[in-house]
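Below is one structure, written out as structure tokens; the observations come after it.
Note that one protein chain is taken out, while the other chains of the complex remain in position.
Presenting chain A:
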Amino acid sequence: MAKEMTLVSVGIDVGTTTTQLVISQLTLVNVMPGSQVPKVEITHKSISYMGKVHFTPFEDRRHVDGTALRKIVAKEYEKAGVKPEQIDTGAIIITGETAKKENASEIIHSLADYAGDFVVATAGPDLESMIAGKGSGAEALSKRLHACIANIDIGGGTTNIAYFDRGKCIGTACINVGGRLFEVDPISHRLTYVSSPAQKIMNYCNPNNNQISNGNDLVLIKNCLNSMVECVERVIFQEPLLPQDNYLVMTNLLPDVKIDGVVFSGGVAKYIYLPGIKEWWIHGDVGPLLAEAFQESRINKSLPVHEGAETIHATVLGAGAHTVNVSGSTITVSEHTLPIRNVPAVYPELDMTGKFSWLKDAENYTDSLYRTVALIVPTLPNTDFQTILSLAETLACELPLIKGEPKVIIAQQDIAKVLGQTLQRLLPASPLVCLDGIELAFGDFLDIAKPLPYQDAVPVIVKTLIFAR
């Protein structure tokens, strides 16, 4: 019998310029026929509520206004008709320039606690780039076209690039190029604020610091923006960076591959797809001018440009609907052990006798910050009972030496249930969470939710990425 399960997922994106919230419904179904071992997949994602685009509230240039931010979320929840208790999962992502504010981390964690039982707080330019590419539809497009597609998400503070090769994210970059690095007065069109990365580029473009006279602002801004877009070009076309680019490139982990097309997303993308706006000052920033510069760029002219499913909402949609994975259905979970958050993935090394040992890597996480660690079982040469038994024996020796409960083990092959049952026999007193079916990489952190109704599978959120290291 096909029993459908739904998860209510929230995505909140606190960006440089705007804060947005969406609520989506994820439908989970056992996709296997009744006579086979179940496999739960997310079969459908639908947006049930799309919030207004709010300006991100700031106390001053260095502090996010936490109280005002919480009010925005509370108001949007009310409008959507949901209570924080009803939210099953989701993510809050603090992005762009906002992530650099002094109280960013504190604000976002308290907001995550308020927003729902299992909403994760995340930040980090690489994750943001990937989430934006998923939300914009670039990931799906690359899968459909069997091609390598670059998603370029141009926001207020940063441009986040992610490459998707046939549905798989293969690299990201984050560049300090955004529409709100310069702010202007909508009436006089004069500069009112220049952010620190923008100031550095301005110093480069205008080294003599010429007196800015009326009307010269526009020319100067345009020069700066062109210089910024050229930097993005150099990153994408794998050209040597110039000295001034170092002020802008925050992270660059893009592989040297041929890309078959680009998708633009983020607030600025709208003006790339719909050019020709006369009142460039309407938002009090230089977004439309930046779009113009991208329009003239080699990126737009020499690569096929695809239109994604979303532009300004890409990141928030990605955060809400694309952060959750589902584990395999044959797993072992002791009662009352879940949910758990922020579990670091611990990788083993091979010892002299060819056995795995996790002890050394586990020592990196003895901090009281981590309740427990997740031991990763690499791919085994076979899944015979004997192989699993000897693996379980090794684990049973090491698990009592590794601090924290429940004991979490993540296997790369479909063996979580038999491995878990073997461990329960060897270590009957230890609460255990043994999962499979989750793709992980070195340096990942996991949040594991409560098991789904009807099925043993658990939703899992994987944070940070392999190429972030």
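Observations on the structure shown:
By definition in this document, a contact is a pair of C-beta atoms (placed from the backbone, for glycine too) under 8 Å apart; a residue touches a chain by one contact, two chains touch by 3 or more; residues count from 1.
Here is the rule we go by: contacts and distances are computed from a predicted model.
A single chain of the complex does not appear, and UniProt lists its protein name as "Ethanolamine ammonia-lyase small subunit", one of "Heme exporter protein B", "Spermidine/putrescine import ATP-binding protein PotA", "Ethanolamine ammonia-lyase small subunit" or "5-oxoprolinase subunit PxpB".
Only one residue in the set A:383, A:412 or A:430 touches the chain that does not appear here, and it is A:383.
From the options A:122, A:330, A:372 or A:455, the residue with contact to the unseen chain in the full assembly is A:330.
The missing chain, though absent from the display, is touched by one residue of A:83, A:146 or A:190; that residue is A:146. By the touch criterion stated above, the residues of chain A touching the omitted chain are 1, 35-37, 146, 166, 330, 383-386, 388-389, 413-418, 420-422, 424-425.
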